[in-house]
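Can you read through this structure? Questions will come right after.
Shown here: the complex without one of its protein chains, the others still in place.
Labels run A and B following the written order; every chain starts at residue 1.
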Amino acid sequence: MIPAQFDYLAPTTVEEALAALAQHGDEAKILAGGQSLLPVLRMRLNAPEMVIDLGKITSLRGVRDDGDAIVVGAMTQHSVVGSDPLVAEHAALVSKAVEHLADVQIRHRGTFGGALAHADPAGDLGAPALALGAQFVIQGPGGTRTVPAEEFFVDLFETAIGEDEILTEVRLPKHTGWGAHYEKFVRVAHQWPIVAVAAAVRLEGGTIAEARVGLTNMGNTPVRAHAVEQALVGQPATPDGVRDAAARAAEGTNPPSDLNGDADYRRHLATVLTRRAVLTAAGATG
Amino acid sequence: MTATEARPEAEAPEREIGRERRRKEDQRLITGRTRWTDNIQLPGMLHLAMVRSPFAHARITSIDTTEAKQSPNVVDVVTGQDLAETQGVLINAWPITPDQKTPTHLPVAIDRVAFAGEIVAVVVARSAAEARDAAELVDVEYDELPAALDLKEAAADTVLAHPDLGSNKSAYWVFDSGEAGTGGNVDEAIAQARESGGIVLEREYRQQRLIPAFMEPRSTVVDPTGEQLTVWSATQIPHILRFALAATTGIPESKLRVIAPDVGGGFGGKLQTTPEEWITVALARRTGKPVKYTETRSESLIAAHHGRDQWQKLTLAADREGNVTGLKVELLADLGAYVSLVGGGVPVLGAFMFNAIYKFPAYHFAVQTVLTNKTWTDAYRGAGRPEATFAIERLMDELAAEVGVDPLEIRERNWIKHEEFPFTTVAGLEYDSGNYEAATERAKEMFGYDELRAEQRRRRESGDPVQLGIGVSTFTEMCGLAPSRVLGQLDYGAGGWEHASVRMLATGKVEVVTGASAHGQGHETAFSQIVADRLGVPFEDVEVLHGDTQVAPKGLDTYGSRSLVVGGEALVKASDKVVEKAKTVAAHLLEASADDLDFSGGRFTVRGTDQGVAIQEIATAVFAAHNLPDGMEPSLDSDATFDPVNFNYPHGTHLCAMEIDTETGALHMRKYVCVDDIGNVINPLIVSGQVHGGLVQGIAQALWEEAVYDESGTLVSGSFVDYLLPTSADTISFEVDHTTTPSLTNTLGTKGVGEAGTIASTPAVVNAVVDAVRHLGITDIRMPCTPERVWRAIQDAGSGTEATTGAAAPHFDASTGMEGTVDRTAGAQDGAQQ
Partner (left out) sequence: MVRINLTVDGARVADDVEPRMLLVHYLREKLGKTGTVVGCDTSNCGACTVHLDGTSVKSCNVLAVQADGGEVTTIEGLAQDGQLHPVQEAFRECHGLQCGYCTPGMIMQSVDLLKDNPNPSEEEIRLGLEGNLCRCTGYHNIVRAVQHAAGAGASQVPGQTEAVQA
């Protein structure tokens, strides 16, 4: 319950944080909202010598409109993202996913960037970020680079962020006017999803013109369901129209087996939840 | 002191019993002015951290404490060897057979550990953080031994949990109605059913392992300064703890003071004498300083005792109409690594309840208790009776399906009719009162039973992806533990009486001392109501004291729905003695004959006159003692120790509607109605709270909770991430009502309520789940009924009875050290094929 000893720095600028990271290297751990890191430290599953707290870097907080994208600062709390009108209007899929992420208290502390950098495949933000084609802005000693979502998630708890780098913001390409839904399957409310599906669709008339579908906890990283997306195009937004496309949701996935379900059950769930997510996103029911 | 005029009738205190009094306890609890054990800080206090075995079964080959001892602010690091002479031993109070195999249970293991989580060394330091730091530095070497983990395999002695005992079979306990003379021979009944074309149902049910998961982690503080050793502990049983400490450590009982301050829930989980308590006592004595130990939640889940964990093999014989002719029960019960305080007594408590509310002519019960290398098991809310109720209520639904009638119809054919009370059951208990017809009728009406059955038919006929199931549970239980004579016959090590004192203070206030120590039940309120009525004093003037062996020196504590029906009765008797003493004084003061006095509303009045005196005035007069009857002792204070002559038998009808999403297996509770008969109610508000909480614990067994071990004996569901307690968002509002047939075994006519909801709800939910999909060929789904099990049952058109895969998801960063046990490779090949 009590973490091992560590030293602590709370820089006020990204540059200071990068300098601290450069100095302490792999003995340091970045503290964002801390909602996953602190349990790890308390249970002494890890004992970093240095904790670098980004909480005082105000430039990393906030949501802004930047032309074709909504930009979310890495240290913006989930509750802020969840109630942000820009996100709701232009990246509704993220709003939907945040709505039921963890619980209220954790949404007050946990941060958008922290959760994505943590890269738990059962985390609720990876699939929507992937589905919307988010761009991850990463700052390091050599400057700033932007990594597309497909390259950001590398493996279980592993991202493209280097040891000497910090995720500073996430750019969410605008999907204005798209319908969106995040369909989450849990046994009890405070669980990580057993499987969840993030779906956004653009309708023309009653027909699906474009679709974006991301899967949560169906592999070691969030998974983009390209086959589903392609098969949805041109289909009517009806249960029958969506069913065959959704049935392809588990293609190429590699879900885990654990207490809450075996891999084959998760594959099955993915297909059902995809159908429901797409239909709800399209404003239909099914 | 002069007698006063009688007050007008309107001023007489309102009857307290039956009122929805808000709880006296709440003011401190809602403002944070509480005294949990962990809040206690004493000068010079030292803190403990435990070093626990990661292995389920291993020989300890060496323990090196050198580095830990050099860690900052460490006072001592001790092993079992260091404490060998002083640590005492943990006892089993209920050896259920004379030849029971009972492994020695030392607080700190010396040579060998028998479950993952067993304590092998203890660090004492000036702060809890520093104690934990040093505990990481204790270097323990183990030789891992094969572990007995699976209950059925352990029962076959394939691997021994304790090699020196020669067998894992601890005790075999049998009740047979033929031999006891309470009924016929069950094998004959089964044979006859087979021969005559009757019905023989054979089923095997799994009672999964549960964790009580009280919200307050256990904590113990021991202060060795002063003449008495003072022990604060988050326990349900301060009196039993004091006795057991004295009996096993050599400390005279009179030198021990045990205090259970505010205790944050128990549910049986704090009905234990624990290694941690013994260790804290030993180290306080060793260091001469106050010592505190507070467990973490992770420690609590692996080391505090677990509950349930049985295999139930059941054979039920009936005629073609579904009249049951015999029931045979063969249980395997997992004790875990040690025989705990109640231990094998838990399934034995269930032995008398498998026949439930029914008139079975023949009954046989046998339990084999089995030692394994897992956390020990003991009482968890209901203790034996939920297991029994689940089995029989599931069976009655199966019988109804076999006969082809409504589940309520099959119950009615078999239950004891209200005019048949008192009724001696095939298990030998005398049920004093009850009315199953009335409770069932009321429950059906509230539930809208017929309408929901019609909706169920519609959904089935239309092939709705969401199917509706209706589950029935008509339960009874024996509660109010317990008549001491019965406990003696069952070889339990103590009695079942309870003690109370009522003290009239000089100011007219009343102190009530009870030996039943509460941990959330609301004793301070309910007991105040009883005494207020009995003595005719204001509710606010009654102070209930408990939980400190120097304040409440006699008692047997709180469990088994006993506080009201046993402890409350002791209060009634003590209060009545106060009134009797006061009456003598009243007669003296009023210059009347005691025979001419009436006592009502707190006043003694001379019959036929307006002369009277209030009991408070008498209390003041007795305090002054200026003018008492000749030879009278100047005290009204009275004690009573009540030993019940019988249990009491609450019952009820619970109806549950579950919706099952056949596409995913997801389960949604639509409605839950219960009508319980718990006799006369002291405080309806407290009773409803007990019912709601009990329901959710029982529902949680049906749907969510399970302690899962992996193949090496590690508890996989070892945190609240994986041991799934339901939240407010997972549960619904309940519809609760009561019918009343007063108990005849106590003055107030009350029956226990603490365990009722838990006992009844589990089978109601599972029956509803199975009922929703029975038309798909499904006859059983194993608990917890997870969406995956339901979905698989539908896929296979059979039973969803596979065991839970022993793996936890690694939700915390692997690079930070938490690897988890999830199999993230198993799906790879299948996935590639698609």
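By our rule, a residue touches a chain if its C-beta (ideal position, glycine included) is under 8 Å from a C-beta of that chain, and two chains touch if they have at least 3 such contacts.
Predicted, not measured: the structure shown is a model, and the values here were computed from it.
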Selected residue (touches chain absent from view) among B:T158, B:T507 or B:T727: B:T727
Candidate in contact with the missing chain, chosen from B:R218, B:R503, B:H519 or B:H651: B:H519
Residue in contact with the excluded chain [from B:V140, B:A388, B:L695 or B:V716]: B:L695
Missing-chain contacts mapped onto subunit A: 1-8, 10, 31, 34-35, 38-39, 41-43, 51, 53, 55, 79, 100, 102-106, 108-109, 189-190
Subunit B, residues in touch with the chain not shown (by the definition above): 22-23, 25-34, 36, 38-39, 41, 129, 213-217, 262-265, 267, 296-298, 519-522, 685-686, 688-690, 692-697, 719-721, 725, 727-729, 731, 733-734, 757
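Heads up, the rule we're going with is that only the chains that are shown with their structure count from here on.
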Geometric centre distance via CA averages, subunit B-subunit A, whole Å: 43
Interface residues, subunit A side, partner subunit B - complex: 1-2, 4-5, 29, 36-37, 39-40, 43-46, 48, 118, 120, 122, 156-158, 185, 187-192, 194, 220, 250-269, 272-273
Subunit A-touching residues of subunit B, taken from the complex the two chains share: 128-129, 132-133, 136, 296-298, 663-664, 666, 703-704, 708, 716-717, 719, 721-722, 724-727, 729-730, 786-788, 791-792, 804-818, 820-824, 826-828, 830-832, 834
